[in-house]
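Below is one structure, written out as structure tokens; the observations come after it.
Below is a slice of the complex: some chains, not all, each in place.
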Amino acid sequence: MKILVIHGPNLNLLGSRETTVYGEDTLSDINGRISALCRELGMEAEIFQSNSEGGIVDAIQQKTYDLLIINPAAYTHTSVAIRDAVAAVGRPAIEVHISNIYKREDFRHHSYISGVAVGQICGLGVDGYLLAVRAAHKLLTA
Amino acid sequence: MKILVIHGPNLNLLGSRETTVYGEDTLSDINGRISALCRELGMEAEIFQSNSEGGIVDAIQQKTYDLLIINPAAYTHTSVAIRDAVAAVGRPAIEVHISNIYKREDFRHHSYISGVAVGQICGLGVDGYLLAVRAAHKLLTA
């Protein structure tokens, strides 16, 4: 049982900028916590960050995994290519957003990904990733 | 630490109808699992179901609790009154949807509640409630 975690554009800046919105954890901290929880639940985790839409499509296609946890960040609202990649590989995906996108600008209220994901967790901070890991474990062991 | 869990209209039918959409767990099964996890995490849970918008507003106002977990069901999309009640009492709220509302009819893509909730969990089945309990524990012990 292996999960792939994809962090979209600008998430590499987590913890260093806009900490009032996104909190003070760095991406490295978060990844550590994701990996630890995966190990605890008996799952392997691969984690990938990219600022490139095409790079994320490549990763979704080429990586080996049983379930995808994806925070598409800005591409949530603009990328049909990532949506199509998720649909094409046919493995379950869980969408995560650190902030509550429904409290932000109107253009962030629509996600191209949610239509092909199993479900969505948003607004619960970086813990959202850990909840997604638990949901992933549940889905893969159901 | 006490949480209030509110189930909106028609959720009392869970497990007996439309099981292909909502699964075979009855509301009673789900409530049992919620209560058990709360106990495990050292929290008290009160659980309330109503088909009445006004009844849900009353409960949000009158019950005693530190955090609200709410699946407003159909009222998600139509109730400003529940939104206002959540905002008025000023306690944190987590919105849960069993199904992925973004894969369903267009009118289910908008939530009046998400604008006043901390965050939202949707599409992850009845386990969404348990993830919300974990998130609640995190928020209340942070």
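Letters A and B mark the chains as written, and numbering starts fresh at 1 in each.
Operating definition for what follows: contacts are C-beta pairs under 8 Å (C-beta built on N, C-alpha and C of every residue); 3 or more make two chains touch, one makes a residue touch a chain.
Please read these numbers as outputs of a predicted model, since none were measured by experiment.
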Subunit number of the complete homomer, 2 shown here: 12
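Assume only the chains that are shown with their structure count from here on.
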Centre distance in Å when chain A and chain B are each reduced to the mean of their C-alpha atoms: 23
In the complex, chain A residues that touch chain B: 94, 100, 102-103, 109-111, 114-115, 117-125, 127-128, 131, 134-135, 138
